[in-house]
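Omission of a single protein chain aside, the complex is shown with its protein chains in their original locations.
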Amino acid sequence: MLDGIDYSEPRIGVFVCHCGTNIAAVVDVKKVVEEAKKLPGVVHAEDYMYMCSGIGQQLIINAIREKKLNGVVVAACTPSLHYETFARAVESAGLSRQRYKIVSIREYCSWVHFHDRKRATEKAIRIVAAAVAEIRDNKVYEPIRRKVIKKALVIGGGIAGMTAALDLANAGIPVILVEKEPTIGGKMIQLSVTFPTLDCAQCTITPRMAEVGKHPNIKLYTLSEVIDVSGHIGNFHVKIRKKPRMVDPEECRLCGWCANACPVEVINEFTRGLSKRKAIYLPFPQAVPASFVIDEEHCTRCGMCVKVCPVNAINLDEKEEIIEEDVGAIILATGYDLYDGRKLPEYGYGIYKNVIDSLQFEQLIVPSGPTKGRIVRISDGKPAKRVVFIQCAGQRDVNHLPYCSKICCMYVAKEALMFKSKVPDGEAYIFYIDVRTAGKGYEEFYKKVQEIPGVKYIRGRVGKVWEDENGDLIVTGIDTLTGETVKIRADLVVLALGMIPNLDKRLVEKLKISTDEYGFAQEVHPKLKPVETEIGGVYIAGAVQGPKDISESVAQASAAASKALQLLTKDEIEKEPLIAEVDRERCDGCGLCVATCPYSAIKLEDGYARVDEIACEGCGMCVPSCPTGAINLRNMTNKQIHEIIKAVYGVR
Amino acid sequence: MDWEPWLIGFLSKWTAGIAAESAGVNRVRYSPNIVLINVPCCGLISPIHVVDAFLQGADGVYIGGALPPANCHYKVGNFKAFKRFYLLKKLMKQFGIEPERIRLEWFVSPQYRKLAKTIDDFVDEIKKLGPITGGVEE
Partner (left out) sequence: MTRYAFLELTSCGDCLSELYMNPEINKLLEEGEIVYWPAYGIVGDPEEIGEVDVTFIAGTVRTRRDLEELEKFRRISRIVVAYGTCSIYGGLNGLTALLEPRAIADGEYVKLLMPTVKPVTDYIEPDILVPGCPPTREVMARLAKTLKKYISGGKPEKKIFLIPGEVLCKHCPRRPSNPEKAEMPGIRDPNEVVDDGRCFIEQGILCLGPVTANGCNHLCIRFNHPCMGCMGPARGVVDQGLNMIGSIGSILLKSREVKLLFPGLAKELDKLRDPMGYFYRYTLPKAMLTKLALRRRGVE
């Protein structure tokens, strides 16, 4: 492919993009071209309105052929947007992508210096000069190939994780599914019905759970957490800590004698504290794996359950296990949690029993829930006739969650509707700031709820919730549309708490991915790469990336699975060969680079340092450690850095 | 004197580099008197590169890396850079060169406002310090 390109003398082409007016309105593009032509090694420079367009790309291809270019610098937008676009164009003209560089004069220049055209232009020239200096000494290296392990790890067994796992498994890829809880199902299994169709959530999700549970390609680890990840795209080594279930799921017949015998009663987290369970328990009837489990923390090891179990499925001595697996791709789908309502003391959450969160309210609606579907006051079990919903309980508040949690408007509408269907003479008051109903059928659904007699939407914030001497809740707030103070006596107050990421910091560190300022996993690009992370081979799905509803989570999970498939269906992948390289002429084998490398990628061999090209990540940390300048990062060598600086200051 | 500073910045492409990109996307304006070069890791930049930049006319050198402890894409590049440049600053002081001419800033990628603000601060600071040549015409 590279035949016919002569690299003996630099022949560099510079292509400057106007990006419509995005660049050209600030940067004097013509001047940049003019100055670029004077740079050493540059034989051609031109500008075009949209370099990324078909015609723009063709300009580059033609110039490579006609002017015999052996290097290309594109000054346009950011590499994360169009690096690949131009790399393909350059390659189609027979030039290696390693002799091409795209530099941003939009994000890094015109978009931030619109107040100073003169200096922005000067800066753009310096940026281009630096890129030319860098590319001038770029060498063409053979790509490094490595094998892909055709197996995937999915972390999180909620609707997103299950969907991704099933998509991969159905495509023939073995999947390890790791779930922290004793059963898969995530948050969705706690829901009553889903908006806007009012399908029963449990009826929707349980078949999926069962499918995951018995799929031959899925290996399910419940009560498990990923504790270590090493390796790289196509070849990760993960360690999983599996806590003891102490009940053999193969043997357990779900008779429940053990739970009857168990003397320890604790709060049931599945119903969010609305009921109690035993220390040996079945999380819920449709749990997968379908097996009782012992709550290690609360079990007193009294042995009552062991005595009554008819199939000897219980083993109180079971210890935690560390499982090691090799996988090619990882999908992170650990979902969300609700914001801690106790941080909003003015609403009385955690103070008054009848102030509950939206997931607790779901449990009141579910026919199989702790109240068998009756909507009651938690304090005394009396029917709840009047319910106040508080939307944006913490969301869109700089002191709590500055972002919009996206799903709350819809689930509150749904919960109000469910409440009215169960308590036809009941009244629902909904405090809102705005109602956001972007989604198919969502606005219609909201309109329907709004028109139900007894459902009152009040635009405004609640000031305070307190309990009077009768045990009724008093909600005061301001209706910002009328400007009047509102005071409502209520049986229940439901806080529509916002979604926060359920993402352990240690896991983030192990995966080496980044998070946004709220702790949600960070995608590479919000529009174009929504399920990729900056770590190749690690994908994200569901609410761990940001607030989203079930349909979006499912869509994203399938997207993540499809991205993972693109990787896992390959036998080997190519790695960019931009790794550290040792010049044996200059290496004295002192070993400082060996001591510096965080990947153990450098070893001493016959008195010289040698870089393991698979293990090397190309960070270049070893470069300054070398006293003699013998180790360099390919295509970003010490000499190139010197040339870049020289080029930046060569422009006067 | 019509001198104005021209600074050079080396940004870790995973953190500060992304912040610089977001600053663009969000149109956060900052001083144009700095050329930002993306590198894989600030741990690639050696004290020699920085002093080289001064010798070639950089009035200040800005290094943007990952916020410790856990955000460095390569685990510990930020620590390497910190130690090297902390020592270099001490050394510069002994040579009578203002250590403030090296600016180290640490980021997680969403902190684009911080990037813009620290660059503006840095440019102002260097304006006060004057040219690296100490005002001597070459």
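Letters A and B mark the chains as written, and numbering starts fresh at 1 in each.
Going forward, a contact is a pair of C-beta atoms (placed from the backbone, for glycine too) under 8 Å apart; a residue touches a chain by one contact, two chains touch by 3 or more.
Predicted model, so just to flag it, every value in this text is computed and none were measured.
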| item | value |
| --- | --- |
| Which of A:C404, A:V594 or A:A615 contacts the chain that the document leaves out | A:V594 |
| Sole contact to the chain not displayed, among B:I8, B:V61, B:M92 or B:V108 | B:M92 |
| On subunit A, residues whose C-beta touches the chain left out of the figure | 586, 588-592, 594-596, 600, 603-604, 607, 621-622, 624-630 |
| Missing-partner contacts on subunit B, residue numbers | 46-48, 51-52, 54-55, 68-70, 76, 79-84, 86-88, 90-92, 94-97, 132-134, 136, 138 |
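Operating definition for what follows: only the chains that are shown with their structure count from here on.
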| item | value |
| --- | --- |
| Centre distance in Å when subunit A and subunit B are each reduced to the mean of their C-alpha atoms | 30 |
| Subunit A residues touching subunit B - in the complex, by the definition given at the top | 78, 80, 104, 106-109, 111-116, 119-120, 122-123, 126-127, 130, 505, 508-509, 512, 514-517, 522, 534, 578, 596, 598, 617-621, 623-625, 633, 636, 638, 641-642, 644-646, 648-649 |
| Footprint of subunit A on subunit B - complex, ascending | 6, 8, 14-15, 20-21, 23-25, 27-30, 32-37, 39-41, 43-49, 52-53, 56-58, 70-71, 73-77, 80, 84, 108-111, 116 |
